[in-house]
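Every protein chain but one is kept in place in this view of the complex.
Take a look at subunit A:
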Amino acid sequence: MQDTVLKTQSVSKYFYDPVKFRVLDDISIQVYKGEFLTLVGKSGSGKSTLLYCLSTMDTDYEGSIEILGKPITGSNIDTLAAIRNENIGFVFQFHYLLPEFTCLKNVMIPALKLGRHSREEIEHKAIEKLEMLGLGEQALKPASKLSGGQQQRVSIARALINDPAIIMCDEPTGNLDSKNSKIVFDIFRQLSSEYGQTIIAVTHDNDIAERSDRTITLEDGKIVA
């Protein structure tokens, strides 16, 4: 029996603006340790919405979610922030970096916030992650001076810095060419199989979906496969 790192029970969510409609409909899934899970579906099917609920950032849903065996539904927002900091790495659909900071500092910030390691250790580790993503040269550049694809890779490095149990990605390869897409895919593969980290990735890339461990397909907020 595999360890469950994330579990949802009948998660439903509504939007009321402009008219009431059900964006997520009775979603119950279990995600296991070391699993590489992909979420696919047509645009507007509710993939991002589901990911925000799983990431603890969206708390406005029905049903319940458990992360690492602990129910998080209804927890206080500061507690949720601490859970995100320690256990969840997030890669956004549109690469979001802090523009005034260097790439290196962007990668370091979640670890500085966690405060588990010394500054030197964090810096060392951040450089390692950046090099892994082919960004060693760019480390000291301000984030705003990078191309879209480079920024996306920096945000992946940032998601990895605290060695989170779960890494959530919203179209992590959306801005990348095939070469870099492959690098990112290989990294995810390695993280899940060698380091036992769980990857939940929303993707439109059939190639990636096919080669992941499991694929969940959404349609109008329902799991169809």
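Remarks
The working rule: a contact is a pair of C-beta atoms (placed from the backbone, for glycine too) under 8 Å apart; a residue touches a chain by one contact, two chains touch by 3 or more; residues count from 1.
Criterion: contacts and distances are computed from a predicted model.
Missing chain, UniProt name from the options "L-lactate dehydrogenase complex protein LldF", "C-type cytochrome", "ABC transporter permease" or "Light-independent protochlorophyllide reductase subunit B": "ABC transporter permease". Touch with the chain that is not drawn comes from one residue among A:K113, A:K145 or A:R214, which is A:K113.
Touching the omitted chain from subunit A are residues 48, 52, 55, 57-58, 77-78, 81-86, 90, 92-94, 96-101, 105, 109-110, 112-115, 118-119, 158.
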